[in-house]
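As you look at this complex, bear in mind that one protein chain is not there, while each of the others sits in place.
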């Protein structure tokens, strides 16, 4: 930016404002391998004790199984959301659909629409279809609730592909399906990657749906496991253990975020969360 | 060769636009839309419809989801008595009597009563009923095949006792007929009232909305929701977001990307871990209370210990997530401002504050409106973070509408989930959400987003 203004006051201001976050995340990391005496802030002891849950299943339950389940949920999200959104996004962006404006408005409204308010209705749909208390139900619901967002994002990516590419393809004798598959999909790969990562992250962090729609499911996911850990106040309350499990749970998220940060930024800008 | 107008064609031509062909429907488009439509119908439209329908029922755990039965319980009779039904009628209904018919004989046979004894009973008493069990026992004792032991006889006789109490009928006619035989003196009107009241399934009612409209709790929920949405939105999603965007706009690239990443963390952190971090931050034995104690300030569980701190915690922890949305959007808008404008103002001797005030903020009007619009909706309906942290407490002081709807219908500890009431509350949100999003569509020039397909084949 321009150089005419002093930088120092800005640094002070931004650091002050960010202090709570810096503290929380700083101590989050710090506390996973240290211990502090009761009533003190600063740790005085290095320990790997908090990581014992990795091999000691009595510490926090079967985290490996839960991690696997979480991965299954997250990958299933990708498998549902990405193909379905990219097909529908293409149709909405490029093809002559009846009531296309209506579709578009609907997608946009649904995209902005607070989907969690539908949970009660969803609960009954699952009860009626027998999908209540199954992971498949959770995946389908989560996927469906994310679709308007996915379709809208993909539509944006398709819109950015020049029409001439499509026209040239048709002119070269390819059917619309061939054009879509061989010419257009390769152009929106960045979108597919971004949406995949986003869907994965969304599935990975999900807590509400598995908890409410599949409370008795065999497949415990990490979010539910972590929360059960906190809710069950039987033995001594060990924040450092919770945090360590949480950090373990969040590592893949951070990794994906670091790798795909720039691509995700565009998507977060269109997100509906929080 | 030139195409000067040929007068004879004029009429034919002007009629042409009216029969302008529409581009043909793309079958491929419909096929590609199909999976999305299926999922959206099942888990988006259908839930909306169900929410709408169930909002007008008293569906709950006790009514069950399927069809209900007709059961007269002592509780029900007491209730009916409170509502003014005559005690004689109630007495008659709750009276037990002894009947010998195919049904009771069958019941006795199933219970293991001696077959010959039953044959005798059938032979002598079929179709009769007795007002008092003792009369029946006396008659039974006279039968040759009657069991010797008094206890056996008594328990066999008891099998012929019938009462409508606690008996399940699948149809209203079944119960009605039974009542007629057992308590013939009850008037048909009173009988109908009993049958109607004995239905255990869900029924249509507008009671949910009447309750919402009249109970004092509603006003508090609405006020809480307004406070929550308004404060979070203005202080954090817009206020802090804009502040961060402007400050980071003026800082060197490395630093600004570092801090934008830091502020994105709350958004990508799984919500459960985020809640854990806030608990650690605010609970007794956690960071803030220890810090407060060391500097001599009141130290307690800030998340749940007092109304004011609970609100502050709740708004801040949601606001920290929302700030990044504003940050991203506003940063994009800031980058779009031509840098020459800023240089020009600097040459003119503007201070940084003047630059922000005069040049930057006026150009942020649309982004601010957009963030406000968008985040109002998501804040209105978000309850996951609140549920995991303050959980609406202390008491119900931080309970917002969406959380209350969710708890009423899907998650409370009393065990009776009031689906109908929850759906009614959710329906209010659905309607508000729909109206708001339609307004936003207008506001953000939906028409300009919709280009027509350029290939017409």
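We just call them A and B in the order they show up, numbering each chain from 1.
One rule holds in what follows: contacts are C-beta pairs under 8 Å (C-beta built on N, C-alpha and C of every residue); 3 or more make two chains touch, one makes a residue touch a chain.
Heads up, the rule we're going with is that contacts and distances are computed from a predicted model.
S.K.: UniProt name of the unshown chain, from "Acetolactate synthase", "Cytochrome c oxidase subunit 3", "2Fe-2S iron-sulfur cluster protein" or "Carbohydrate ABC transporter ATP-binding protein (CUT1 family)"?
M.R.: "Carbohydrate ABC transporter ATP-binding protein (CUT1 family)"
S.K.: Would you indicate which residue among A:9, A:37, A:98 or A:186 is in contact with the undisplayed chain?
M.R.: For the chain that is not drawn, the touching residue is A:186.
S.K.: Which one touches the absent chain: A:36, A:68, A:174 or A:193?
M.R.: Spelled out, the listed residue whose C-beta touches the missing chain is A:174.
S.K.: Using the definition of touch stated at the top, determine which of A:29, A:48, A:165 or A:255 touches the missing chain.
M.R.: Only one listed residue reaches the unshown chain, and that is A:165.
S.K.: Mind pulling the chain A residues that touch the left-out chain?
M.R.: The missing chain touches chain A at positions 162, 164-165, 167-175, 178, 182-183, 186-187.
Heads up, the rule we're going with is that only the chains that are shown with their structure count from here on.
S.K.: Please compute the C-alpha centroid of chain A, do the same for chain B, then give the distance between them in whole Å.
M.R.: The computed centroid separation for chain A versus chain B comes out at 23 Å.
S.K.: Tell me, which parts of chain B touch chain A in their complex?
M.R.: Within the complex, chain B touches chain A at residues 23-26, 28-30, 32-33, 35-37, 39-40, 42-44, 46-51, 54, 65, 240, 243-244, 247-252, 255, 259, 261-273, 275-281, 285-287, 290-291, 293-294, 316, 318, 320-322, 324-325, 328-329, 332, 339, 342-343, 346, 352, 374-375, 377-385, 387-388, 402, 405-406, 409-411, 419, 422-423, 426, 429-430, 433-434, 436-438, 440-441, 446, 449-451, 453-457.
S.K.: Any idea which chain A residues touch chain B in the complex?
M.R.: Within the complex, chain A touches chain B at residues 1-2, 4-5, 7, 10-11, 13-14, 17-18, 20-25, 27-28, 31, 38-41, 80, 83-85, 87-88, 90-92, 94-98, 100-101, 103-105, 108-110, 112-125, 127, 129, 140-141, 143-145, 147-148, 151, 159, 163, 166-167, 170, 176-177, 180, 201, 204-205, 207-208, 212, 222-223, 226-227, 230, 237, 239, 242-243, 246-247, 249-250, 253-254, 257, 261, 265, 268-269, 271-274.
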